[in-house]
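Note that one protein chain of the assembly has been removed; the remaining protein chains are unaltered in position.
So, subunit A:
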Amino acid sequence: MAAAGGARGRTSFQRRAGTGARPAALPGTRPALRHGQLLLSSGLPSLDCVLGGGIAVGTLLLIEEDKYGLYSNLLFKYFLAEGIVCGHDLFVASAKEHPDNILKELPAPLLDDTCGKELGDEAATVKSEDFQDSMKIAWRYQNLPKMEASPTPYTKFGHYYDISKKMSPELIQSIKWHSFYLHEEPSSLPKMKTCNMNGAYVRLLQSLQRIISQGGFDGSDPQKKQKNVLRIGIQGLGSPLWGDDICCSDTPEDVHSLTKFLYVLRGLLRKSLSACIITVPAHLIQFAIEKTKTYPMNINYLFHHIGCVFCFRVLQNKAIMERVTNLSDMVVGLESFIGSERETNPLYKDYHGLVHVHQIPRLNSLICDVSDTKDLAFRLKRKLFTIERLHLPPDLSDTVSRASKQDLAGSAKLLSSGCGAMAIGKKHLDF
């Protein structure tokens, strides 16, 4: 036996290096339950729940910015901060702020020991609910799944951040990051075919492709033992700062630049170990057609006399968001209450805005893990940003409240005038 083993050079007792060894797990990732795809955390555990566990490696998360970009900026920062804490590489692209400044403003992570101290009372109330065996009054709601809103101390996947504190510069320097600030990039001739795309997008794609191939994220460098994930963040894509005029005119110069960019980006993401977050000012893109709605008569006249070519151009911009949605994997829209009548509406007093999940992908499977709650809202507490199920408070007033009080008073007026002799007042019943 030994001789037979010796002829091969090694016996079966010896462990062959490499074949039995499991591949080293990538830091900060976990496999999805359903299709075994690697998932990354978005930096916000409640958003991970909404997206079905996390962001899959190789996919694109598109955030439709809220009106002033405040909350989408927060989500962007959470994504980058999570990358730093997990040790991933970062690529930050922006035309508005310099990436160095973006990285200085990242929230500090809440570590396990400080977690209990900072949010001790909240954690205590959560624990007391867990000990409750059965609900006595609302027993129908016993089996509803609870959305994780407060931090539990032992999560390895997904971390919590404190917005009131900044991330320490040592932590930021511990990872490798690349930046793309549009106004500082040299406008040299690109080595790739432009395909009639906007120049800024072409340069961004070229820079990305260079980083991906040099960093070995697409597996092109077999020497590299330790694989890592690249997190890409692109801020404000489609805004006029990138040289794209789909936000400003109804007849933009090149309608297809953004969609072509997204398609090539999708190709780059699918073949590499990376995930991308993009914030798009969707409200600006769709606003460009609002002007035409005030002149419906003119449009119909022109339609009949000139033909439908005019209509194509005028309504092009809303079509762009539909095509952008089709080309992205996950699309989440944020609608903040700032400046709208909902800000002062007592129904929404606990929340700062709504979350609309427009699309979740079905990757490597016929179905996807999507949460059942479709009515989601977000709120920004002093230190924490969470996405929760929207709960409307119970209506405890005697009469029907909200906007119908004025209607009732109006109809009471009509009634009393019919009767003639009654005093006309604002009360419902007046004897």
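Note that a residue touches a chain if its C-beta (ideal position, glycine included) is under 8 Å from a C-beta of that chain, and two chains touch if they have at least 3 such contacts; residues count from 1.
Please note the rule applied: contacts and distances are computed from a predicted model.
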From "BPL/LPL catalytic domain-containing protein", "[Histone H3]-lysine(27) N-trimethyltransferase", "GPI transamidase component PIG-S-like" or "Elongator complex protein 6", the UniProt protein name for the chain not displayed is "Elongator complex protein 6"
Contacting the left-out chain: of A:A32, A:L205, A:L273 or A:V355, that is A:L205
Among A:K104, A:K374 or A:H391, contact with the omitted chain is made only by A:K374
Given A:L111, A:A319 or A:I338, the correct residue touching the omitted chain is A:A319
Touching the hidden chain, out of A:R30, A:K96, A:H256 or A:R379, is A:H256
Residues of subunit A touching the missing chain are 34-35, 192-196, 205, 209, 256, 259-260, 263-264, 266-268, 270-271, 289, 308, 311-312, 315, 318-319, 322-323, 326-327, 362-367, 372, 374
